[in-house]
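What follows is part of the complex, with its chains left where they were.
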Amino acid sequence: MIDPVILFFLLGAIAGLLRSELRLPAAIYEFVSIVLLLAIGLKGGIELAKQPFGSLLPQMLAVVALGFFLALVAFPVLRYLGRFKRADAASIAAHYGSVSVGTYAVAVAYLGSRQIAFEEHMPLLLVMLEVPAILVGIVLARGLSRETRWGSIAHEVFLGKSIVLLLGGLLIGWASGPEGLSSIEPLFFDLFKGILAIFLLEMGLLTATQVGTLRRYGPFLVAFGIGMPLFSALVGTGLGWALGLSIGGTVILATLAASASYIAVPAAMRISVPEANPTLSLAAALGITFPFNVLVGIPIYHALAVWAHAFAKG
Amino acid sequence: MQNRTRKLLTIVTEAALEGTLVRDLDQLTAHGYTITDARGGGTHGVRDAGWDASSNIRIEVVCDTETAEAIAAYVQEHYFDNYAMILFVSDVDVLRPEKF
(Lines give C-alpha, C1' and ligand atoms only; values in the text may rest on other atoms or scores of the structure.)
Protein backbone atom coordinates (compact mmCIF):
# COMPACT_ATOMS: atom_id res chain seq x y z
CA MET A 1 0.00 0.00 0.00
CA ILE A 2 1.12 3.53 -0.67
CA ASP A 3 2.95 5.18 2.20
CA PRO A 4 1.00 8.09 3.76
CA VAL A 5 4.01 10.41 3.46
CA ILE A 6 3.70 10.02 -0.31
CA LEU A 7 0.06 11.02 -0.01
CA PHE A 8 1.17 14.20 1.70
CA PHE A 9 3.35 14.91 -1.31
CA LEU A 10 0.38 14.38 -3.60
CA LEU A 11 -1.80 16.59 -1.42
CA GLY A 12 0.74 19.40 -1.72
CA ALA A 13 1.14 18.91 -5.45
CA ILE A 14 -2.60 18.90 -6.09
CA ALA A 15 -3.19 21.91 -3.85
CA GLY A 16 -0.44 23.71 -5.72
CA LEU A 17 -1.75 22.79 -9.15
CA LEU A 18 -5.25 23.94 -8.16
CA ARG A 19 -3.70 27.21 -6.92
CA SER A 20 -4.94 26.69 -3.38
CA GLU A 21 -3.96 29.27 -0.83
CA LEU A 22 -2.18 26.63 1.23
CA ARG A 23 1.38 27.71 1.95
CA LEU A 24 3.95 26.58 4.50
CA PRO A 25 5.90 29.46 6.08
CA ALA A 26 9.50 29.48 4.85
CA ALA A 27 10.71 29.32 8.46
CA ILE A 28 8.84 26.04 8.94
CA TYR A 29 10.21 24.51 5.77
CA GLU A 30 13.67 25.48 6.98
CA PHE A 31 13.06 23.98 10.42
CA VAL A 32 11.66 20.77 9.05
CA SER A 33 14.67 20.40 6.73
CA ILE A 34 17.06 20.99 9.61
CA VAL A 35 15.43 18.32 11.75
CA LEU A 36 15.43 15.82 8.87
CA LEU A 37 19.08 16.42 8.06
CA LEU A 38 20.12 16.11 11.70
CA ALA A 39 17.99 12.99 12.20
CA ILE A 40 19.49 11.30 9.14
CA GLY A 41 22.98 12.18 10.30
CA LEU A 42 22.38 10.99 13.87
CA LYS A 43 20.93 7.69 12.69
CA GLY A 44 23.94 7.07 10.49
CA GLY A 45 26.36 8.14 13.21
CA ILE A 46 25.08 5.57 15.67
CA GLU A 47 25.96 2.83 13.21
CA LEU A 48 29.31 4.27 12.31
CA ALA A 49 30.44 3.67 15.86
CA LYS A 50 29.88 -0.03 15.33
CA GLN A 51 32.21 -0.59 12.40
CA PRO A 52 35.87 0.04 11.78
CA PHE A 53 36.30 3.14 9.67
CA GLY A 54 38.77 1.33 7.41
CA SER A 55 36.09 -1.04 6.18
CA LEU A 56 34.00 1.90 4.97
CA LEU A 57 36.77 3.65 3.07
CA PRO A 58 36.38 1.62 -0.15
CA GLN A 59 32.65 2.37 -0.24
CA MET A 60 33.27 6.04 0.36
CA LEU A 61 35.80 6.25 -2.44
CA ALA A 62 33.53 4.32 -4.79
CA VAL A 63 30.69 6.69 -4.09
CA VAL A 64 32.86 9.74 -4.73
CA ALA A 65 33.79 8.20 -8.06
CA LEU A 66 30.10 7.60 -8.73
CA GLY A 67 29.37 11.29 -8.22
CA PHE A 68 32.08 12.32 -10.68
CA PHE A 69 30.94 9.70 -13.16
CA LEU A 70 27.25 10.57 -13.18
CA ALA A 71 27.88 14.27 -13.70
CA LEU A 72 30.36 13.52 -16.49
CA VAL A 73 27.85 11.28 -18.24
CA ALA A 74 24.99 13.73 -17.93
CA PHE A 75 26.91 16.67 -19.35
CA PRO A 76 27.40 15.54 -22.99
CA VAL A 77 23.82 14.29 -23.13
CA LEU A 78 22.56 17.71 -22.11
CA ARG A 79 25.04 19.64 -24.22
CA TYR A 80 24.76 17.73 -27.48
CA LEU A 81 21.44 15.91 -27.36
CA GLY A 82 19.66 18.61 -25.40
CA ARG A 83 21.50 21.49 -27.09
CA PHE A 84 21.78 23.39 -23.82
CA LYS A 85 24.31 26.17 -23.37
CA ARG A 86 27.55 25.00 -21.82
CA ALA A 87 26.77 26.57 -18.41
CA ASP A 88 23.26 25.14 -18.32
CA ALA A 89 24.41 21.66 -19.26
CA ALA A 90 27.13 21.78 -16.62
CA SER A 91 24.75 23.01 -13.95
CA ILE A 92 22.06 20.43 -14.66
CA ALA A 93 24.72 17.70 -14.75
CA ALA A 94 25.88 18.80 -11.30
CA HIS A 95 22.33 18.54 -9.95
CA TYR A 96 21.97 14.98 -11.24
CA GLY A 97 25.39 13.83 -10.11
CA SER A 98 24.60 14.98 -6.58
CA VAL A 99 21.81 13.78 -4.28
CA SER A 100 18.47 14.76 -2.81
CA VAL A 101 18.09 14.22 0.92
CA GLY A 102 14.29 14.26 0.63
CA THR A 103 14.37 11.38 -1.83
CA TYR A 104 16.74 9.50 0.46
CA ALA A 105 14.29 9.96 3.35
CA VAL A 106 11.42 8.61 1.26
CA ALA A 107 13.49 5.55 0.32
CA VAL A 108 14.26 4.97 4.00
CA ALA A 109 10.55 5.22 4.79
CA TYR A 110 9.77 2.84 1.92
CA LEU A 111 12.19 0.20 3.19
CA GLY A 112 11.12 0.78 6.78
CA SER A 113 7.47 0.08 6.13
CA ARG A 114 8.47 -3.12 4.29
CA GLN A 115 10.88 -4.08 7.08
CA ILE A 116 13.78 -4.38 4.68
CA ALA A 117 17.09 -3.81 6.46
CA PHE A 118 19.89 -1.72 4.95
CA GLU A 119 23.40 -0.74 5.93
CA GLU A 120 22.82 2.05 8.42
CA HIS A 121 25.95 3.99 7.47
CA MET A 122 24.24 5.13 4.27
CA PRO A 123 24.08 8.77 5.47
CA LEU A 124 27.84 8.79 5.25
CA LEU A 125 27.65 7.82 1.59
CA LEU A 126 24.94 10.45 1.16
CA VAL A 127 27.38 13.12 2.31
CA MET A 128 30.12 11.71 0.09
CA LEU A 129 27.89 11.83 -2.95
CA GLU A 130 26.79 15.39 -2.40
CA VAL A 131 29.99 17.19 -3.31
CA PRO A 132 31.88 15.66 -6.28
CA ALA A 133 29.28 16.57 -8.90
CA ILE A 134 29.33 20.20 -7.79
CA LEU A 135 33.04 20.38 -8.53
CA VAL A 136 32.53 18.68 -11.89
CA GLY A 137 29.79 21.15 -12.75
CA ILE A 138 31.97 24.14 -11.98
CA VAL A 139 34.93 22.82 -13.93
CA LEU A 140 32.73 21.90 -16.89
CA ALA A 141 31.27 25.41 -16.94
CA ARG A 142 34.42 27.42 -16.39
CA GLY A 143 37.29 25.14 -17.24
CA LEU A 144 40.24 24.77 -14.90
CA SER A 145 41.13 28.46 -15.15
CA ARG A 146 43.37 30.05 -12.58
CA GLU A 147 40.78 32.68 -11.86
CA THR A 148 38.30 30.31 -10.30
CA ARG A 149 38.32 31.06 -6.58
CA TRP A 150 38.45 27.48 -5.36
CA GLY A 151 38.92 28.58 -1.78
CA SER A 152 35.62 30.36 -1.62
CA ILE A 153 33.90 27.65 -3.66
CA ALA A 154 35.13 24.99 -1.24
CA HIS A 155 33.86 27.11 1.62
CA GLU A 156 30.49 27.47 -0.04
CA VAL A 157 30.23 23.77 -0.79
CA PHE A 158 31.58 22.17 2.38
CA LEU A 159 30.02 24.64 4.79
CA GLY A 160 26.59 24.66 3.20
CA LYS A 161 23.67 23.90 5.47
CA SER A 162 23.08 20.31 4.42
CA ILE A 163 26.65 19.08 4.73
CA VAL A 164 27.18 20.77 8.09
CA LEU A 165 24.00 19.25 9.51
CA LEU A 166 24.53 15.78 8.04
CA LEU A 167 28.17 15.62 9.09
CA GLY A 168 27.39 17.22 12.45
CA GLY A 169 24.64 14.67 13.05
CA LEU A 170 26.96 11.83 12.01
CA LEU A 171 29.64 12.97 14.44
CA ILE A 172 27.22 13.53 17.31
CA GLY A 173 25.60 10.15 16.71
CA TRP A 174 29.01 8.51 16.47
CA ALA A 175 30.22 10.15 19.69
CA SER A 176 27.06 9.50 21.68
CA GLY A 177 26.01 6.05 20.59
CA PRO A 178 22.47 4.71 20.91
CA GLU A 179 22.10 5.15 24.69
CA GLY A 180 23.50 8.65 24.60
CA LEU A 181 20.94 9.63 21.99
CA SER A 182 17.97 7.99 23.70
CA SER A 183 17.00 11.27 25.36
CA ILE A 184 16.68 13.09 22.04
CA GLU A 185 15.08 10.17 20.24
CA PRO A 186 11.49 11.42 20.68
CA LEU A 187 12.20 14.48 18.54
CA PHE A 188 14.65 13.14 15.99
CA PHE A 189 13.49 9.52 15.55
CA ASP A 190 9.89 9.16 16.75
CA LEU A 191 8.70 12.25 14.92
CA PHE A 192 10.78 11.51 11.83
CA LYS A 193 8.00 10.32 9.59
CA GLY A 194 5.55 12.97 10.74
CA ILE A 195 8.09 15.65 10.00
CA LEU A 196 8.86 14.00 6.69
CA ALA A 197 5.13 14.22 5.91
CA ILE A 198 5.14 17.99 6.50
CA PHE A 199 8.30 18.28 4.42
CA LEU A 200 6.76 16.36 1.53
CA LEU A 201 3.60 18.47 1.71
CA GLU A 202 5.79 21.50 1.04
CA MET A 203 7.77 19.63 -1.61
CA GLY A 204 4.48 18.99 -3.37
CA LEU A 205 3.67 22.69 -3.32
CA LEU A 206 7.14 23.51 -4.65
CA THR A 207 6.90 20.86 -7.34
CA ALA A 208 3.65 22.35 -8.56
CA THR A 209 5.32 25.73 -9.15
CA GLN A 210 7.67 24.11 -11.67
CA VAL A 211 4.96 23.20 -14.13
CA GLY A 212 5.09 26.53 -15.93
CA THR A 213 8.78 26.20 -16.70
CA LEU A 214 8.36 22.65 -17.90
CA ARG A 215 5.68 23.67 -20.31
CA ARG A 216 8.00 26.30 -21.75
CA TYR A 217 11.17 24.22 -22.03
CA GLY A 218 9.53 21.25 -23.47
CA PRO A 219 9.92 17.53 -23.82
CA PHE A 220 13.68 17.08 -23.67
CA LEU A 221 13.81 18.22 -20.04
CA VAL A 222 11.01 15.83 -19.16
CA ALA A 223 12.68 12.94 -20.94
CA PHE A 224 16.00 13.70 -19.28
CA GLY A 225 14.32 14.06 -15.88
CA ILE A 226 13.06 10.48 -16.17
CA GLY A 227 15.76 8.84 -18.26
CA MET A 228 18.71 10.07 -16.27
CA PRO A 229 17.53 8.72 -12.90
CA LEU A 230 16.76 5.37 -14.51
CA PHE A 231 20.27 5.21 -15.93
CA SER A 232 21.81 6.40 -12.66
CA ALA A 233 19.83 3.84 -10.71
CA LEU A 234 21.20 1.10 -12.94
CA VAL A 235 24.73 2.27 -12.27
CA GLY A 236 23.94 2.60 -8.56
CA THR A 237 22.48 -0.88 -8.42
CA GLY A 238 25.55 -2.28 -10.12
CA LEU A 239 27.84 -0.49 -7.72
CA GLY A 240 25.78 -1.54 -4.71
CA TRP A 241 26.01 -5.11 -5.84
CA ALA A 242 29.74 -4.84 -6.52
CA LEU A 243 30.33 -3.37 -3.06
CA GLY A 244 28.48 -6.28 -1.53
CA LEU A 245 25.62 -4.22 -0.13
CA SER A 246 22.42 -5.89 1.04
CA ILE A 247 19.27 -5.57 -1.02
CA GLY A 248 18.13 -2.64 1.13
CA GLY A 249 21.52 -0.96 0.82
CA THR A 250 21.46 -1.44 -2.93
CA VAL A 251 18.03 0.19 -3.14
CA ILE A 252 19.33 3.15 -1.16
CA LEU A 253 22.46 3.54 -3.26
CA ALA A 254 20.42 3.30 -6.46
CA THR A 255 18.01 5.91 -5.12
CA LEU A 256 20.86 8.21 -4.14
CA ALA A 257 22.34 7.87 -7.61
CA ALA A 258 18.94 8.48 -9.21
CA SER A 259 18.07 11.50 -7.10
CA ALA A 260 18.85 15.06 -8.18
CA SER A 261 19.81 17.79 -5.73
CA TYR A 262 17.56 20.79 -5.21
CA ILE A 263 19.13 22.33 -2.12
CA ALA A 264 22.91 22.22 -1.99
CA VAL A 265 23.64 22.26 -5.72
CA PRO A 266 21.29 25.12 -6.76
CA ALA A 267 22.81 27.34 -4.07
CA ALA A 268 26.36 26.51 -5.13
CA MET A 269 25.64 26.89 -8.86
CA ARG A 270 23.92 30.22 -8.37
CA ILE A 271 27.13 31.68 -6.95
CA SER A 272 29.76 29.74 -8.89
CA VAL A 273 28.09 29.40 -12.31
CA PRO A 274 25.74 32.40 -12.35
CA GLU A 275 25.29 32.30 -16.11
CA ALA A 276 23.41 28.99 -15.80
CA ASN A 277 19.65 29.44 -15.74
CA PRO A 278 18.48 28.10 -12.37
CA THR A 279 14.93 27.63 -13.63
CA LEU A 280 15.98 24.80 -15.94
CA SER A 281 17.73 22.65 -13.39
CA LEU A 282 15.07 23.18 -10.74
CA ALA A 283 12.27 22.35 -13.14
CA ALA A 284 13.96 19.08 -14.03
CA ALA A 285 15.11 18.10 -10.54
CA LEU A 286 12.06 19.28 -8.65
CA GLY A 287 9.32 19.16 -11.25
CA ILE A 288 10.17 15.81 -12.83
CA THR A 289 12.81 13.74 -11.11
CA PHE A 290 11.70 14.21 -7.51
CA PRO A 291 8.09 13.16 -8.10
CA PHE A 292 9.21 10.42 -10.48
CA ASN A 293 11.58 8.91 -7.92
CA VAL A 294 9.17 9.26 -5.05
CA LEU A 295 6.11 7.93 -6.84
CA VAL A 296 7.43 5.24 -9.17
CA GLY A 297 11.24 5.25 -9.11
CA ILE A 298 11.90 3.75 -5.70
CA PRO A 299 9.71 0.66 -6.27
CA ILE A 300 11.49 0.15 -9.60
CA TYR A 301 14.91 0.41 -7.93
CA HIS A 302 13.70 -2.08 -5.35
CA ALA A 303 12.73 -4.55 -8.05
CA LEU A 304 16.07 -3.93 -9.71
CA ALA A 305 17.98 -4.67 -6.51
CA VAL A 306 16.04 -7.87 -5.91
CA TRP A 307 16.65 -8.94 -9.44
CA ALA A 308 20.36 -8.12 -9.31
CA HIS A 309 20.82 -10.08 -6.11
CA ALA A 310 18.86 -13.04 -7.41
CA PHE A 311 20.82 -12.97 -10.65
CA ALA A 312 24.10 -12.81 -8.77
CA LYS A 313 23.28 -15.77 -6.60
CA GLY A 314 22.53 -18.00 -9.41
CA MET B 1 25.84 74.17 7.02
CA GLN B 2 26.77 70.83 5.60
CA ASN B 3 24.98 69.52 2.57
CA ARG B 4 22.44 67.08 3.97
CA THR B 5 21.29 65.51 0.73
CA ARG B 6 22.45 61.98 0.04
CA LYS B 7 21.47 59.17 -2.33
CA LEU B 8 19.29 56.26 -1.31
CA LEU B 9 20.19 53.32 -3.53
CA THR B 10 17.82 50.35 -3.50
CA ILE B 11 18.54 46.93 -5.00
CA VAL B 12 15.97 44.14 -5.21
CA THR B 13 17.53 40.82 -6.13
CA GLU B 14 17.83 37.11 -5.37
CA ALA B 15 18.47 36.15 -1.75
CA ALA B 16 21.36 33.96 -2.89
CA LEU B 17 23.39 37.11 -3.59
CA GLU B 18 23.18 38.51 -0.06
CA GLY B 19 26.59 37.46 1.17
CA THR B 20 28.35 38.47 -2.02
CA LEU B 21 26.65 41.86 -2.24
CA VAL B 22 27.38 42.73 1.38
CA ARG B 23 31.05 42.06 0.76
CA ASP B 24 30.91 44.15 -2.43
CA LEU B 25 29.25 47.06 -0.67
CA ASP B 26 31.95 47.04 1.94
CA GLN B 27 34.66 47.20 -0.69
CA LEU B 28 32.87 49.98 -2.53
CA THR B 29 33.09 51.97 0.75
CA ALA B 30 29.41 52.05 1.63
CA HIS B 31 29.20 52.89 5.36
CA GLY B 32 26.16 50.77 6.00
CA TYR B 33 23.24 48.89 4.50
CA THR B 34 19.77 47.66 5.41
CA ILE B 35 18.22 44.44 4.16
CA THR B 36 14.62 43.24 4.26
CA ASP B 37 13.22 39.97 2.96
CA ALA B 38 11.02 40.37 -0.11
CA ARG B 39 9.17 38.56 -2.84
CA GLY B 40 8.03 39.83 -6.20
CA GLY B 41 7.86 39.42 -9.90
CA GLY B 42 9.57 40.75 -13.00
CA THR B 43 11.22 39.59 -16.18
CA HIS B 44 12.61 36.53 -14.38
CA GLY B 45 9.13 35.42 -13.42
CA VAL B 46 7.37 35.23 -10.09
CA ARG B 47 9.63 34.85 -7.07
CA ASP B 48 7.26 33.97 -4.23
CA ALA B 49 9.73 33.37 -1.40
CA GLY B 50 8.31 29.88 -0.84
CA TRP B 51 11.85 28.72 -0.20
CA ASP B 52 15.45 29.90 -0.50
CA ALA B 53 15.66 29.55 -4.25
CA SER B 54 12.69 31.83 -4.94
CA SER B 55 13.34 34.45 -2.24
CA ASN B 56 14.29 38.05 -2.87
CA ILE B 57 16.03 40.61 -0.72
CA ARG B 58 15.73 44.37 -0.80
CA ILE B 59 18.97 46.17 0.03
CA GLU B 60 19.11 49.87 0.81
CA VAL B 61 22.25 51.95 0.99
CA VAL B 62 22.38 55.61 1.96
CA CYS B 63 25.55 57.14 0.55
CA ASP B 64 27.03 60.05 -1.39
CA THR B 65 26.58 60.41 -5.12
CA GLU B 66 29.96 58.95 -6.10
CA THR B 67 29.50 55.85 -4.01
CA ALA B 68 26.00 55.38 -5.41
CA GLU B 69 27.36 55.61 -8.92
CA ALA B 70 30.18 53.25 -8.15
CA ILE B 71 27.82 50.69 -6.69
CA ALA B 72 25.40 51.01 -9.59
CA ALA B 73 28.19 50.56 -12.11
CA TYR B 74 29.69 47.60 -10.28
CA VAL B 75 26.39 45.83 -9.86
CA GLN B 76 25.39 46.48 -13.46
CA GLU B 77 28.64 44.99 -14.71
CA HIS B 78 28.74 41.96 -12.45
CA TYR B 79 25.18 40.90 -11.84
CA PHE B 80 22.62 42.36 -14.23
CA ASP B 81 23.09 39.74 -16.91
CA ASN B 82 22.73 36.69 -14.73
CA TYR B 83 20.49 37.57 -11.82
CA ALA B 84 16.93 38.68 -11.25
CA MET B 85 17.66 42.25 -10.16
CA ILE B 86 16.53 45.85 -10.26
CA LEU B 87 18.25 48.95 -8.91
CA PHE B 88 16.98 52.45 -8.36
CA VAL B 89 18.25 55.62 -6.74
CA SER B 90 16.52 58.57 -5.13
CA ASP B 91 17.42 61.67 -3.12
CA VAL B 92 17.03 61.73 0.63
CA ASP B 93 17.77 64.23 3.37
CA VAL B 94 19.75 62.77 6.21
CA LEU B 95 20.63 63.71 9.75
CA ARG B 96 24.33 63.39 10.64
CA PRO B 97 25.44 63.51 6.98
CA GLU B 98 29.01 62.67 8.00
CA LYS B 99 27.79 59.12 8.69
CA PHE B 100 27.13 58.36 5.02
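Order as written gives the chain letters A and B; numbering starts at 1 within each chain.
What we mean here is this: a residue touches a chain if its C-beta (ideal position, glycine included) is under 8 Å from a C-beta of that chain, and two chains touch if they have at least 3 such contacts.
This is a predicted model, so every value here is computed, not measured.
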| item | value |
| --- | --- |
| Whole-file subunit formula (labels as shown) | A x3, B x3 |
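Assume only the chains that are shown with their structure count from here on.
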| item | value |
| --- | --- |
| For chain A paired with chain B, centre-to-centre distance based on mean C-alpha positions, whole Å | 34 |
| For the chain B and chain A complex, residues of the former touching the latter | 14, 16, 20, 45, 48-55, 79, 81-83 |
| Parts of chain A lying in touch with chain B, wherever the complex brings them together | 23-24, 26, 29, 202, 205-206, 209, 212, 262-263, 266-267, 270-271, 274-275, 278-279, 282 |
